[in-house]
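Only a single protein chain was left out; the remaining protein chains are all shown in position.
As written, the chain order gives the labels A, B and C, with residue 1 at the start of each chain.
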Amino acid sequence: MPTADDLRPLAVDLALLGATLMLFAVDLGLPHGRKRWLGVLSSALLAGLFVLTFFVDTEGSAFGGSYVGGAWPLLFKRIALAAGALAALGSVDHVDRHFPTRQGEFYLLMMFSLMGMTLLPGARDLLLFVVAFEMMGIPLAMMASYAKTEDLKGVHRHAAEAGLKLYLISAVSTAITLFGLSYVYGLTGSTRLDVIAQAPLSPLLGVGMMLTVAGMSFKVGAVPFHMWVPDTYQGAPTPFVAFLSVAPKASGFAAMTAMLLVAFKNNREQVLSVVLLMSLASITIGNLLALPQKDVKRLLAYSGIAQVGYMLIGLVAGGSYGVGMLLFFVSGYVATNMGAFLVLEAIAPQRTGITLDDVKGLSRRSPWLAAALLLFLLSLAGIPFVVGFWGKLMVFMAAYQAGYGWLVLFGALMAIVSLWYYLQVARAAYMGDAPTEEVVPVKVTPTLATAIAVCLTLVLGMGAYPRPFIEQASAAARSFLGEAP
Amino acid sequence: MRAIDWALLSTFLPLATALLLVLVSPLRRTGLGAGLVSVVSAVATFVGAVMVLASRFGAEAGVVHRTIQWLPHSALGGVAHGRGAIELGVHVDGISATMLVVVTFVALCVQVFSIGYMAEEPKADFGRYFTWQSLFLFAMNSLVIAPNLLQLFLGWELVGLVSYLLIGYWWKKPSAARAALKAFWITKFADMGLLAGLIVLFLATGTFDWTVTTAAAGTVTLLLFVAVMGKSAQFPLHIWLPDAMEGPTPVSALLHAATMVAAGVFLVVRAFPLFEQAPNTLTVMAYVGSFTALFAAVVAVVQTDIKKVLAYSTCSQLGYMVCALGAGSQAAGFFHLTTHAFFKALLFLAAGSLIHGVHSNELSHMGGLLKKMKVTSGAFIIGSLALAGVPGLAGFFSKDLILEEVLHRGLWAPLGALLVAAFLTAFYMGRVMWVALLGEPSEHAKHAHESGPSMLAPLIGLSVLAIGVGYFGGTLSGLYGEPVHFHLSAIGIVATVLGLSGLGISYWMFGAPQGGKAILEAFAPVGRLARSGAVNGFFAWSYRSVMTRVAAAIGWFDRYVIDGLINGIAYGTLEAGSRLRVIQTGRVQDYVYVVVAAMLLIGLYGAFWGR
Amino acid sequence: MSFINDHLLSIIVAAPAVAAVLLLIVDDEARLTMRFISLIGATVSLAGSIQVALTYGMAQGGLQRPEKYPLVPSLGIDLSLAVDGWGVSLLLLTGIIIFAGVWATWTLTDRAREFYILLLLLVSGVLGVFVCQDLFIFFLFYEIAVLPMYLLIGIWGSRGKVAADGPFAFVWKRFDVGGREYAAMKLTLMLLVGSAAILVVIFAMYFSAGGRTFDLTVLGHASYPRQMQLWAFPLLWLGFGSLAGVFPFHTWSPDGHAAAPTAVSMLHAGVLMKLGAFGVIRIGMMMLPEGAAYWAPYVGGVAVINVLYGAISAMSQKDLKYVIAYSSVSHMGVVMLGAATLTVDGWNGAIYQMFAHGMMTGLFFALVGLVYDRAHTRWVPSMGGFAKEMPWVASFFVLACLSSLGLPGLAGFVAEFLVFLGAWQSTHWWWALPGIVGAWVTAVYVLRAVRDIFFGEGPRSKEIHHLHDAHGTEWGALWVLGIGLVVFGSYPRLILDFIHLATNEYLPRVASIAAQLAQAP
Partner (left out) sequence: MGLIGYLLLAAGLFSLGVFGLVTRKNAVGVMVAVELMANAVNLNLVAFSRFHGGNTGQVFALFSIAITVAEVVVGLALVILLFRARGDVTLDLASELKE
C-alpha cells in the first residue's frame, strides 16, 4: 500500500491531477459564452502549480524506488508547468476563435499531456516510463488535429495530416520502443532502471537498449526520427505548436537522461556513440533543411531539430556538468521557442501556415512584436545577452571539457549557418516592406501579449543574469547523479 | 631674446597666422586683410630670421641645440644614453641661420609681390592663398631649424603638402589639379627613400642625428638621395617640376625655384657629415647632378613658355648644387643654393610681372617689353645675368666655386657637362631676354603696362641681393666651416667666357626679329623629346599600363576569386539545403521507412556491441 | 561623487546601453529627444573616458580602476573591468567616434529610435571589450559589438546594386550581391565564423588553465602546452582577424562599409575593426606567446599582403565607399604588421594605428556620407569640381587623405612610422618595405580620388546639382575628428604614453619567448 511518504514525490503531480479535475468540473458548469475563461483558468492553475513547486518538498522516492523526487525531476516539472501555463495563456484567443464550443477539451488534453510530462522525469521504472510517455504523447496527437469539421477544408486544411503524421510515427516508435523494452525486461528480469543497470551485456540486451533510446529520441525529434516534426509544426494550430515544440522535448530529455545515465550507465559508451551520431545528424539536417524554407513555422521546426542536436551534445558530454548544462539549455529553449511561436500566432492568428511574406514589414506594423521576435530568434541562434547564448555556450563548454573540441567547432559553425535562416525571418520583419501599402498595425490580445511578455522577460532575464538558473541546473544535475553538491 | 627664441618665433608665428586664417573664416574671406596679416607675420618672421643670423656673429655664436621628446623612447637604443630618443626641437647654426634668412626673405618678397599679382583673384581664394603661404613658411622653417633628420623629414613632407596645395591653387583647371597630383605622387614616391633611410639610420645608430658615424652610411645616404632626387627635381624624377608651373607664378618663385625644391639640396648640406662617410653616394650625386644640369639646360633652350624655361633652368641649377655636393663641397653647394634662391626668385617674380603685364606665359606673346616695363625688365636682366654667370653678379661666384671644386676632384665628365650647361644657361637666358624684352612687340605686348609698387618693391629688393650676395660667400661659409674665399681661377675664366659667348650667340641668333629659326630647328628633336617627354612618358605608361592594370587585376581577383570563394561556400550550403529537402517527401509511409530502417541499423549495432 | 568615481568604467560601458533603454520609452515623434538621449549617452562615455585618461596613474601603470561583479561564480565568470594603457587610448577613441557618429546621424529620420538603440548597444559592446578583464565577458562583448551591425546595415544601409556579371553571375543574382542585405548578411556570417574559432580557443585556455576562472590576468599567466598554443593561435588569429580584415577574410569589409549608413561605417571601420586586431594582440599574442612567436612570421607576411593588396584593390575601385573601405583593409594590415613584429615600437605603432585609423576613417566615412547625401551617388567618375560648392568638405577630405597616406603632423604618420620602425627591428626587416610602398600607393589613390571628386570643372554627371557645404550639426563630426587628427598627430604622446606604458608591461614576456624560440634549433 502506498504510504504518505510515497506520495511526497508525487505531490506536484497529484496537485496537477486535482487541477485537471477542477478544470473538468468548471468546464461542465460554464455556459457557452464564457468558455474562453477556461484557458485563462488553466493557465492560472498551471501557474499556481508552478509557484507551488517552490514550496513543496519532494525529496525521497515512492513505490519502492519506481518513482523518485528531488531537485532534478522538480526542475523538469517546473519547466513543463511553465510551458503549459504560457501555452494555455497563448492559446486562449486561438481556441476561442476556432473551436469555441470545444474549449474545455483542448485544455484538458493539455493538462493530461502535462501530467505525463511531470511524471516522466521522476520515473525509474520501465512501466512507469511507458505509461507516462503515452500519457504525454497521445493527447498531443489529438491536439495537433484539433479542428472543426467545417474548417477542415479551410483554415485547418492540414490538421488531419499534421495529427496523423505525428500519431503514426509516434505509434510506430512506441511499438518499436516497447519491443526493445520487452527485450530489456526479458534479459534483466526487471523493469526497474537500477536493476537493469546491473545486468550483464548480451546482444539482445544491446538491441533492446538501442531501440529504447531510439524510440525516445522520437519524442524530442532528433534525426532520423524527426520526419514528423516539420509537417506537424506547419499544419497544427500555432499555439499548440508552441507547446509541442518545447514541453515534450524537455520531458523527453528527462527520460532520455534517466535511461542513459541510470539504466544504461554501465554501457554508456556505445549508446552515447549513437547519440553523438544523432546529434551530428540533427544539427546538420536541421540547419541545412531550414535554409530554403519559406514557411516560418516549418523553418522553426527544422531549427528545433537542430536545437535538439545541440541539446544532445550536452547529453554526449555527460557528467553532472554536461547534464546540468543540458537542463539549462532546455529551460532557456522553452522560453525562447515558446515565445517565437506565440509571436507567430500574434502575427497571423487566422492561419496555421505563416510564411515569410506574412512577417514582412512587421517592424513597422508592430515594433514591439518585431523586437520580441528578433530577440527570440537571436536567442535561438545563440547571441549574447539572450539566454540562447549561454545555453549553447554552456553545452559547448561541457562538450569541450569532455574532450569533444571538434564538436564545439562543428556546432559553432553550424550555428552560423543557422543564423542565415533566423536572419531571413528578421530580415523579413525589419527590411521587407509590408505586403500592402498602408501599414496595418498588428492587434495583439492581452492574453497573448502577456504570454509573449513573460517569455521575453525570461529570455532577457536569463540572458542578462543567468547565474541562478545555471546554478540551479547544476545542483539538480548533481543531485540526479548523486554527486556531492 | 636669444637665438633659439627668434628661431622659434620665426617658425611658429607663421603657423599661428595660418591657423588664424584657417579658423577665422571671416578674416580669410576679406582677402586683402588676410594678405596683410600674412605679410606682417612674414615681416616679423624675417626679422626673427635676421636676428638668428645676427646671433651667429655675436657673443653666443655657438651651436644651439634644444629638443623635446616627441614619441616615447624606443627600446631600440638599448641602454646607451641618448639613444632611441625620438625628438623634435631647434638647431641653430650657420647653415640653418643662413637658410632661415634666405627662406624668410624670399617668402616675404613673394608675399608682398603676391598682394599685387593676385589682386584680381576672388577674395576667398586670395585668403586661402595667403593661408597656404603662411603654412609654407612654417613648414619650411621647421625643416630648416630641424635638430635631426626626423624633424627635417616632417618639415619636408609638410612643404610637399603645401606645394601640392599651391600648385593646385586653381583646382578648377584640370591641368592644375593633375599637376598638383603628379607633383605629390612623384615626390612622395621619392620620399619613401627618405623614410626608409631614416629607419635604417635609426636602427643602425639609435638616433636621427646627422653627426653620427655609422657603417650603414652608404645605404642611408643612397636612400636619402632618392628623396633628394624627387624633391630637388633631379633626373629622372624631375618631371613634376615643369608641370608645377601650373601654380601661380609667385608660388613657383618661392616653392619651385628658391626654397622648397632646394630642400633636397639643403638635406644633403645638413646631413653632409653622413654623406661624407659614403664616397660612393657622393660620386653618384656628382654624376646625377651634372647630367641633370646639362639635360635640363638643353631642354630649357627649346621651351616657349617663359615659366617652363625658368623651371628647367631651376632643374639645371639644382643639378649644379647636387653635383657640387657630390664633389664633396658642402660650402659650394650651399652657397649656390643661397645665391640661386635670390636670383631665381627674382627671375620668377620678374617673369610674373611680365606675365601680369601681357596676360600670357608664351614667349611669343611678349617682345619689346623693355620699353613698357622698365623696372621689371631691369630686374629680369639682372636676374638673367646673375644666372648666366656674368662676373660681378651672385651667380658668377657660386658657379665658379662649384666648377673649381669639381675640377679639384678630377670629376672630368661632370665638369664637362657643367661647362656645357653653363654655356647653354647663358644661351637660353639670353634668348628669353632678347625675345621677351627686345624684339618685336606682339599683340599682347602692346597693351602691357608696368606693375604696381607692391610688385616692384620685391623685385628691387631681390635685385640687390642677386647682385650683392655673391660677395659674402666667405662670410657665410665661415659660419659653419672653413671660410671659402673667392679667387679667380682658370676654370672660372673658361666658364665666364662660355657664359658670355652664350649670351653673345643668342643675341646673334635671336636679337634680330624672326631670328634663330635655324637653331630652333636644329634643336627640334630635343624639343619634341622634351615636350612629349620620354621620361614623362615612361611614368605615365607605368601609371596607366602597369599600376592601373595591376590594380584592375587585383580588383577582379578580389571580387571574383576571393569573394567568389566565400559566396561559393554560402551557395554550396544553400544548395545542399535545397537538394536535401526532398528527403522530406511528405508521404508518411516514407517517414516510417526511415524510422524502421534507422531502428534496424541501430538495433543491429546494439546487437553487435552487445556480443 | 565617489560612487561615480568607483564605478566609472561600468558607467562608461553602460551609459550607451542605458541610453538605448531610455530610448524605448520615448514617444515615436520626439526625434529631438531621441537624439539628445543618444548624444548624452555618447557624451557620458566620452567624458568618462577622458576622466579615466586624466586620472590614470602613469607612475604605477598596469590595470587600474578594477571593478568586479560575479556573474556565474561556479564557472569563474565575472564581470570584471579594469583599464590599462591600451584601454585608455581605445576608450578615448571609441568615445570620440561615437560622439562624432551621433552628430553625423543627427538628421536621420527613418526609424530613428531603432537606429539609435542598435548603435548605442553596439557601442556598449565595443567599450566593454576594451576594458573587460574576463575572457568570457570579452567574448560576450565582442559578439554584441558585431551583431547589431546586421540590422544597422540591412535596414538603414544604402541601396547600391551591383550588376550581376562574371563567372558567378548566378550566385550573385541569388544573393543580390552589392545590395545592403547581402552585405549585412555576409558581414555577420563571416565575422561569426571567426567567433566560432575563437570560442574553441577560449574553452581550450579555460580548461587548460585549470577551468576555474576566466580572469584574463590569471589566464595570461598560465602556461599552456606548446602543442595547444600552436593550434590555438592561428584559430584566434583568423577568428579575430576576420574582424580586423585580415586577408583573405576581408571581403565583408568593402561590401559592408559601402552598404552601411554613415555612422555605422564610421563606427565599424573606426572602432569595430580594431576590436579584431585588439583581440589578436590582447588575447592571441599575450595569452599564447609561444604560438604567437611561432606564427608571427605568417601573421606579418599576411599583414604585408593586406597592406599592398588593400591599397592596390582600392586603386581599382570606382565607388568612393569601396575606395575608403579597401583603404581600411590596407591600414588594418599596418596594425597587424605592427603586432607581428613583437617589438615595442611595432606594438606601440599597432595600437596607435588603431587610434589614428579610427579617427581618420571615421572622418572619411562622415565625409563620404555628406558627399553621398548631396550628390546621391558614390560613383567617382561622375563627380568632379565639388570643392566649389563644398569647400569645407573638400578640405576635411584632403585632411583625412593626408593622414591616410601618412603625412607627418597627422596621426596616421606616427602610427605608420612606429610600425615601420618596429618592422625593421623584427626578424623580418623587409616587412617595412611593402609597408612604405603601401603608404605611397595610398597617396596615389586617395589624392586621385580627391582630384576626381573635388577638383576640376564641375560634376561630370548632369544629374548632380544642389550641392552645398556641410551645415548645422554636420560640423560636429568633422571638427571633432579633424582636430583630433591634427592634435594627436602633432603631439602623439597625449595617447602614445598610455600605449607605451602598457606595451612595456606586456611585451617583454612575449618577446622573450619569441627570442628563446628563435634561438632554439
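Remarks
We take it that a contact is a pair of C-beta atoms (placed from the backbone, for glycine too) under 8 Å apart; a residue touches a chain by one contact, two chains touch by 3 or more.
Note that the coordinates shown come from a computational prediction; the quantities given were computed from them, not determined experimentally.
Although one chain is omitted from the display, it touches the following shown chains in the full assembly: A, B.
The chain that is not drawn here is touched, among residues B:A124, B:L479, B:V592 or B:A607, by B:V592. Between the chain not shown and the residues A:T191, A:S303 or A:T447, the one that touches is A:T191. In the complete assembly, the contact with the undisplayed chain comes from A:Y167, out of A:F50, A:Y167, A:F243 or A:F328. Screening A:L74, A:V92 or A:A159 for touch with the missing chain picks out A:A159.
Interface residues of chain B facing the missing partner chain: 581-582, 584-589, 592-593, 596.
The missing chain lies against chain A, touching residues 126-127, 130-131, 134, 138, 141-142, 145, 147, 149, 152-153, 157-165, 167-168, 171-172, 174-176, 178-179, 181-183, 185-186, 189-191, 230-231, 234-235, 298.
By our rule, only the chains that are shown with their structure count from here on.
Taken as a graph of touching chains, this assembly is fully connected, with contact between every pair of chains. Distances from each chain's CA mean to the overall CA mean are smallest for chain C. Centroids of chain B and chain C (each the mean of its C-alpha atoms) stand 36 Å apart. Centroids built from CA atoms put chain B at 77 Å from chain A.
Across the assembly, chain C contributes 189 as residues in contact with two or more other chains.
Residues of chain B in contact with two or more other chains: 570, 574.
Within the complex formed with chain A, the chain C residues making contact are 70-75, 111, 113-114, 140-141, 143-144, 147, 150-151, 154-155, 181, 185, 188-189, 192-193, 195-197, 199-200, 203-204, 206-207, 211.
Residues of chain C touching chain B in their complex: 166-168, 171-172, 174-175, 177, 186, 189-190, 248, 251, 309, 312-313, 315-317, 343-345, 348, 385, 387-388, 391, 402, 405, 407-409, 413-414, 417-418, 420-421, 424-425, 429, 432-433, 436-437, 439-440, 443-444, 447-448, 451, 454-457, 491-493, 496-497, 499-500. By the touch rule above, chain B contacts chain A in their complex via residues 570, 573-574, 576-578, 580-581, 584, 586, 588, 590-592, 594-599, 602-611.
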